[in-house]
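Written below as structure tokens is the structure these notes are about.
The complex appears here without one of its protein chains, the remainder shown in place.
Residue numbering begins at 1 within each chain, and the chains themselves are lettered A and B in the order written.
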Amino acid sequence: MLGFILADLRRHRWGVAAIALIVALATALGVAVTLQERAMRLGSARAADAFDLVVGAPGSETQLVLSSVFLQAAPLPLMPGRVLAGLLQDPRVAWAAPIGFGDEIDGRPIVGTSAPLLEGLGGLAEGRGFGRLNEAVIGAAVPLRLGDRFHPMHGHAFGVGLVHGGVTYGVVGRMKPTGTPWDRAVLVPIEAVWRIHHAEAAAGPAGPGGAQPDEGLDAPVDPSALLSPEATGLPAILVKPRTVADAYKLRRDYRGETTLAVFPAEVLTRLYGTLGDVRLVLAAIATGAQALVGAAILLAILVHVLQRRRQIGALRAFGAARLAVFSIVWLEVVLVLGAGLLVGVGLGWAGARALSNQLARQTGVPMPVGFMPEDAMPLALLLLAGAVVAVVPAVLAYRQSPAEALRG
Amino acid sequence: MLGLLGALPLLALARPARAAAATPLGFGDLYGAVSVLGLSFSDKVKALAGQPVTMRGFMAPPLKAEADFFVLTEIPMSICPFCSSDADWPDNIVVVYLDRAQTFEQANRMIEVTGRLEVGSWTDPHTGFVSLLRLVGARFERA
Partner (left out) sequence: MPRLAIRDLVVSYPGLGRPALAVPRLDLAAGEHVLLTGASGAGKTTFLNIVTGLEPVAAGRVRWDEIDLAALGEGGRDRWRAAHVGLVMQEFHLFPGLSALDNVLLPARLARFRLPAALSGEAERLLARVGITRAGQKVETLSRGQMQRVAVARALLARPGILIADEPTASLDAESGAAVAGLLAELAAETGATLIIASHDPLFARANLNRRLHLDAGRLVG
């Protein structure tokens, strides 16, 4: 029987291929939506995993997390320097590190911070941490080498960045890969960022190659500078609490008039709620498309069965069991749908992979595309629906009177 | 082929059925009289230790966006679960350990959690989180 089915499918291979392709595309749409949404969720969750608590000045929680954790540059309000001093001395804090933005090098952010963050992000793959103000540690994906020297550029506000011509950093270390946007960042001591911008503010807007206090950076890093109550204002501080209970308490204590403490996870969780709603809408669209495709295919198959009623009648006239005729038609339809479904799963996966890779290149956040056990359920339901729908043409063939079919 | 196709839906349906025998447990049922020694578990909790239970409450804002645990609180937590008292272990929270890590969408919504009740101090080797009461192997849904 299977031999006959395969020969029959082979004979109608173009029609079969067209139907399977349409099924595949409809399936791929649903699969891609599921996979892509999951990839974005897991990618962002894993990128934020090293950051338990972020403290910033009051404002948008989402903006604070996007800027500090995902390094999506945006102007953030500053909080007083004494906040960092307070956190560093808090017994509930395992470590806390400032984050200061502003400069970049070839489109990669230069982030001013302190030594604990290097350990907090996973540590160094090679070289050493910055010991002097003009030393830099690069993320795993930054195309520089140890010993390279570079000039920072200030922002992109005017289309063409201004080069801090007089400032030169030397690369002394490289981070281990973290799978986060920090892989594309260049880390320098926060004091260096402070000094450059102080000097600029004092000297007024400087053109390219303007006078810069390069010699001011040729000094050792001084950890106590961060403890000074008069330290410069900061956009964000990353905090590692000692315990889970400490995390919740710190979050409460630093939500006030001057600071805003937030778990990146809670911002992401809110985002996932929205993302989940979007997924539901897209999934509904995909389901609608699948239903339409199903109806169109049912119609095509019904017409096909009617066109072949002579052949089907002949099968029975020559002694095929009625159940065999039913099974042949049913199995052919289910085989074609099943093949389309399988191809669709592959297509959906490939589509989500391509999109995720594109997003990963743009954001620096790797997006893991993968199936979960629960994905089998909707696919099984889809196949089940197909198997049920396939009964219609099969019954039509089953009810075909052989005498009438042969006469026709 | 037929058998394979037939098995697919069954495979998907064969996920563990929700524990039908789970006993409902409220936050008010957790502790007996507060003695000089601090909190002591209620008889109900002692009797249910190791048994499947269901609890309703709110998911505190998760500490990790993808995690296998979260804190279940009696009241919605824009308010801090550990801040009602100075005690390290407040009497209105339970830690929920899920059967596998996942991302969350349900923070600060009423949820219903089903899991096996574990009683007694335990330190999570991964996070260092010390908890007195836990639901383990848990699943949850919006209530």
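Remarks
Just so it is clear, contacts are C-beta pairs under 8 Å (C-beta built on N, C-alpha and C of every residue); 3 or more make two chains touch, one makes a residue touch a chain.
Predicted model only: the values in this text are computed from it and were never measured.
Every visible chain touched by the undisplayed chain in the complete complex is listed here: A. Screening A:Ala284, A:Ala321 or A:Ala354 for touch with the missing chain picks out A:Ala321. Chain A meets the missing chain through residues 1, 3-4, 7-8, 10-11, 310-311, 314-322, 324-325, 328, 401-403, 406-407.
Everything that follows uses one rule, which is that only the chains that are shown with their structure count from here on.
Separation between the centroids of chain A and chain B, computed from CA atoms only, is 28 Å. If you check the complex, the residues on chain B that touch chain A are 1-2, 5, 8-9, 11-12, 15, 60-67, 71, 80-83, 88-89, 103-107, 127-130.
Contact residues on chain A toward chain B in their complex (touch as defined above): 2, 41-42, 44-46, 48-49, 52, 242-245, 247-249, 251-252, 263-266, 268-270, 272-273, 276, 331, 334-335, 338, 373-374, 376-377, 379-381, 383-384, 387.
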